[in-house]
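For reference, the structure is listed below as structure tokens.
FYI, not all chains are in this one, though none of them got moved.
To keep things simple, chains are lettered A and B as they appear, and every chain counts its residues starting from 1.
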Amino acid sequence: MKSIKHMVPAVLTGAGVFAGSLLASVAAFAQDADPAVLDSGDNAWLLVSTTIVLMMTIPGIALFYGGMVRKKNVLSVLMQSFAICCLISILWFVVGYSLAFKGEGAFIGDLSGAFFKGLTVDSLLGDSGPTISEATFVIFQMTFAIITPALIMGAVAERMKFSAVLIFTALWSLLVYVPIAHMVWGSGGIFLEMGALDFAGGTVVHINSGVAALVACLVLGKRTGYRTENMAPHNLVLTVIGASLLWIGWFGFNGGSALGASGGAAMALITTQIAASAAALAWMFAEWMVHKKPSVLGVASGAVAGLVAITPAAGFVTAGGAFWIGLAGGVICFFASTAVKRKLGYDDSLDVFGVHGVGGIVGAILTGVFATSVITGADAPVGLLEGNGGQMMVQIYAIVATIIYCAIVSYIILKVLDLIMGIRVDVDSEREGLDIRLHGESVL
Amino acid sequence: MKFIVAIIKPFKLDPVREALTALGIEGLTVSEVRGYGRQKGHTEIYRGAEYQVSFLPKVKIEIAVKSDLAEQTVEAIKTAAYSGQIGDGKIFVFDLAHVLRIRTSETDAAAL
């Protein structure tokens, strides 16, 4: 489990998937293996990873986004992250975890583990060898389920009703997040079977949230005054704190996805760090050339773009591979969030699509390029550079399928909600600010 | 009495206050304002969205003085606030009808 050498099938499927199949008792390695036993070091690292991935949402995303909106809306943005965290936690307990990780369906799990049925302090993940507690896996995955819808909110900031945010989040999590998570990581999931590589959730978390974000901001429409009024970020100090906590927490996101405190986890930290750094510098220099000044918003955005891009690859590539993935992620997301976005004219308030959607796609494709047996320990070539062109096809298939599924279902949810209850606040509220109008509070 | 309003560059506040104290002026009121004028503003760019910031930070000083002191006061402000660069600001002089000191109920010149 800890040793990446034992993870040959994971090479084809990603560590998350591996966990899924273990959970589902696919006794692949159980033959002459020792019985499963809790490894306290691995479990400790996963408990910590859980903690810091939670920190990515509260206060990470909350601050990253909060600093970028106008002052009159900052509390509404914090409120969204915080409330989504609470709501998804309860949903994960009720049915989410079970639908994502129990059962053998190709598209979705089953309800056998609803309300955490059968989960005890002694449940272990997998059947053999040193491993972690199932309870640890449950809450580690919970933090991924939390952050994904929280990310989407950046696209609809400053104009979506809070009641609509709650209902959309609940429906989207069950109808989009949970099925995609199962398809990518769950036992029997189609992308898993197909051999798509997604180490820590590039598809499930980032492409998914990025695409939903784009759909949501299109359905919702532009902010009143977009391109005519000054919508400059009110306090980038908050944004830098948020970006820093995202970076820190990503060590748990990617490092924890090794499912143990192994050398593979350490290597995932290295690839994460290199990709984030390369992307941040890439964005910064691109901006310096194009807009004449390097900005702290730019360097922070670049870091997040790099973190997104390395997510599917973190445990499959070398530091060198990570460098190129980061570089590509930084430059491409820079253009996606500036020139391209301006040209297309949609109002994705905080560039969720430009960073998470585009960065996720870049990362998923480049995973197929740079994944290497040097790191995974596989016997056969893994990525395109090693001569395995087929992997690229699988990657693209998974990306396209995710985009299509996510876009359609997100669109339907939003349209239905808009018909039933209206999802956008009125212009006066937008003008006065959501903090006072929706929450009766304000920052002095 | 006169009421003098000066719009100056923020970093000139301390010199101006000192010049006024030197004149024997014991009270004034200051506020932070933003000014639009000949002085060019700057551009801020956030993820490619350009915002022309044409209002620049300025400080507004308000001083009530006896009429005979008005000219000297204007002169003192002008000298202390002068940098010679665009945006140094303006001084406006108004007639002041009436003044009252809340603490003592003194009025007009006695209240200054």
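Just so we're on the same page, contacts are C-beta pairs under 8 Å (C-beta built on N, C-alpha and C of every residue); 3 or more make two chains touch, one makes a residue touch a chain.
This is a predicted model, so every value here is computed, not measured.
I see a single representative of every chain type. Please write out the full complex as a formula like label plus count.
A x3, B x3
FYI, only the chains that are shown with their structure count from here on.
Once you find the CA centre of chain A and the CA centre of chain B, what distance in Å lies between them?
53
Using the touch definition up top, name the residues of chain A that touch chain B in the complex.
Per the touch definition, chain A meets chain B at residues 68, 227, 230-233, 291, 293, 295, 297-298, 301, 337-339, 341-342, 351.
Under the touch definition given earlier, write down the residues of chain B that touch chain A in their complex.
Checking each residue of chain B against chain A gives 44-49, 51.
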